[in-house]
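To keep things clear, I will list the structure first and then write my remarks on it.
Heads up, one of the protein chains got dropped from this complex, but the rest are sitting where they should.
We just call them A and B in the order they show up, numbering each chain from 1.
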Amino acid sequence: MFRRTLLGTAAVALGLSLAGAAFAQDKLKVGFIYVGPVGDGGWTYQHDQGRLAVEAEFGDKVETVFQENVPEGADAERVLTQMALGGADIIFTTSFGYMDQTNAVAAKFPDVKFEHATGFKREHPNVSTYDARFYEGRAVMGTIAGHMTKSGKIGYIGSFPIPEVIQGINSSFIHAKKINPDVTISVVWAYTWFDPAKEADAAKALIEQGVDVILQHTDSTAPLAEAAKTPGVIGFGQASDMTEYKPSPRVSAIIDNWAPYYIKRVGALLDGTYEQSAAWEGIAGGEVEIGEITDAVPAEVKAAAEKMRDDIAAGTYHPFTGPINKQDGSVWLADGVVAQDGELAGMNFYVEGITGDIPQ
Amino acid sequence: MELFGGINPAVLIASLMVAAVPILLAAIGELVVEKAGVLNLGVEGMMIMGAICGFVAAVESGSPLVGFIGGALGAAALSLIFAFLTQVLLANQVATGLALTLFGLGLSSLIGQGYVGIKPPLTGEVPFGPLADIPVIGTILFQHDWMVYASIAVIAAVWAVLRYTRTGLIIRAVGESHDAAHALGYKVIRIRVLAIMFGGAMAGLGGAYISLVRVPQWTDGITAGAGWIALAIVVFASWKPWRVLVGAYLFGGITVLQLNLQAAGARIPVEYLSMSPYLITILVLVIMSADKSRAALNAPAALGRNFHASR
Partner (left out) sequence: MLILEKRPSPSRFWQGATPVLAVALTMIAGGVMFAILGKNPFEAIRTIFWDPVFGEFAWYFRGQLLVKAGPLILIAVGLSLGFRAGIWNIGAEGQYIMGAIFGAAVGLAFYPASGWFIFPLMVLAGGFGGWLWAMIPAILRTKFRTNEILVSLLLVYVAQSILSSMALGALRNPEGGGFPGSRNLSQYPAAANPEIIAGSGMHWGVVAAFIAVIAAYVLLQRHILGFHIRLAGQAPRAARFAGVSPDRLVVLCMGISGALAGLAGLFEVSGPAGQISIDFASGYGFTAIIVAFLGRLNPLGILLAGLLMALTYVGGDNASTNLGLPSASIQAFQGMLLFFLLAVDLLSNYRIKFLLKERA
């Protein structure tokens, strides 16, 4: 059913001719390239859960392969080429830093589908991109934070000042402020995606400043463990559900759930309806999942958060709806205007009310 | 009492004491190793082995104490590979140490595959009762888990042993001149192997502290470079136990302070502040080594050289 030429233009460019270049395969081979180890408990772990979901969904019809800890650079290009040579039919590249490599290898293997996470370059017809609207989940977290904070101070542990993280900070702040107009947000940049000890210190520093709700955009449970030491401080699971900190301090979670997207794309390839796409799904598509809101929050807060979630899912509410001013007071979105995806994708400013500068 | 924008110095000191425990333990272990004339650059590998072995032992037994013992044993076992290669087979210490780190990172990840996303048993605070409620002093001194005190006790013990006991004298003699020590009838190799194992055990304790108290969870690469910092601290301390304490607290302190300054809303260039601990350590190194009489004299003379008893 799946016939593909084994070597694309790579072989042509090399002037090599290989006999038996085409052969029939009975299974669809699905490849994944991970930036971290499967055991990171966060970003890569969730992608791998998605891979397992693909296996569970399609059983014998697919075969999955993956490579963990692939550095972004020459190694990524080699591993991608290796997977394509090895007969993969579709390859998911799960880190922003694989963008140019994905497109470069895609040019050499026009019959292999490439899916690049969180990027924006689709230079060839066989390259699609996908991302998740994490800021939708942040809106729900912000709502809970606005209700729950007694000190009026919420903290945010940021990794790197990139648009995705800034969207999250802005979305959390806007929605907390809607509930509690006096709320302030303290942002600590850890300059790492993953350094548990540093994340714990960051959480501790925030708590020391009177913060009683901590949001994090780094992947370890260390901030939750730190929050657990101080009564009255709450936090949220990040990337994975982090259920081991239920019911408090983890009162809810923002879960990266890639399974629906992976199943959809692999399924489309299996039944022949696959097309190039640029997916940016959120709560509605299932990519962003809100972890169980525990009884540590009052029922009306839970209801408000769930309403927010459901409104976003139904498409009746967009977290970035005007009036919203930028930090300097200039108008960003007029009353009722909804942010364009393009603006969001390149977001590099704080909204009004957040103090401090984004490191440049 | 406020330093800047609401940073409480007492709490700052209390948190840096906790932050410094892993590097403190690893560094004091490495200090003994280097005093015996051996340079083991595999601290990071031993720490992460301690982190996973300690985590597994604690989760399986339900006891943090068993966890710490397991961490120390696991890392000491790994250090035996280094001891065998460098002491018996006379391999180059720098290369062996680096290989040990590579191996330790890989092995720990293999062992830890079933332990992601589990919460280890809680290591409790030492109950000091009313002492803990004394302002400032109570916060700094009496609100920690027992490993914080244990780490300081280890420093004191190493200092006392090196300075006042025969064992300490032998260790130092072996590190200064293995040929002379051999001539005096000391078993150079045996002493060095024991020192290496002690270093491994301490690195393992430090690693276990990360996975059991600081974070507490298991994930690949959890030590995130702490072992390298421990190595730096030994030299920073010019091979003196109490200065290891100062170095570890200084280093932990700068890291904690920069995060606190951010949390307090100080307008500081974060990306430059995050390199400040390293720059300040270099600066202190320069100041200390510029005083020619001191640092150079403290370095064990036989550091990094292998011993072979030729006839």
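We adopt the following convention: contacts are C-beta pairs under 8 Å (C-beta built on N, C-alpha and C of every residue); 3 or more make two chains touch, one makes a residue touch a chain.
Predicted model only: the values in this text are computed from it and were never measured.
Student: Check the options B:137, B:184 or B:282 and report the residue that touches the missing chain.
Tutor: Result: among the candidates, B:282 touches the missing chain.
Student: Touching the hidden chain in the full complex, which residues of chain B are there? Just list them.
Tutor: Chain B touches the missing chain through residues 41, 81, 85, 89-92, 94-96, 98-100, 102-110, 113, 220, 225, 228, 231-232, 235-236, 271-272, 274-275, 278-279, 281-282, 285-286, 289-290, 292, 295-296, 308, 310.
Student: For the chain that got dropped from the picture, name the residues of chain A it touches.
Tutor: Missing-chain contacts on chain A: residues 10, 13-14, 16, 31, 35, 37-38, 65-75, 77-79, 81-83, 85-86, 96-97, 100-101, 120, 160-163, 191, 345-348, 359-360.
Convention: only the chains that are shown with their structure count from here on.
Student: If you average the Cα atoms of chain A and of chain B to get two centres, how far apart are those centres in Å?
Tutor: The computed centroid separation for chain A versus chain B comes out at 36 Å.
Student: Report the residues of chain A in contact with chain B in the complex, numbered from low to high.
Tutor: 36-37, 39-42, 45, 155, 186-192, 194-198, 200-202, 204-206, 208-211, 220-222, 225, 240, 242, 244-245, 355-357, 359
Student: In the complex of these two chains, what residues of chain B are touching chain A?
Tutor: Going by the criterion above, the answer is residues 6-8, 11-12, 15, 19, 22, 109, 112-113, 116-119, 210, 214-222, 224, 226, 255-256, 259-260, 262-265, 267, 269-271, 274.
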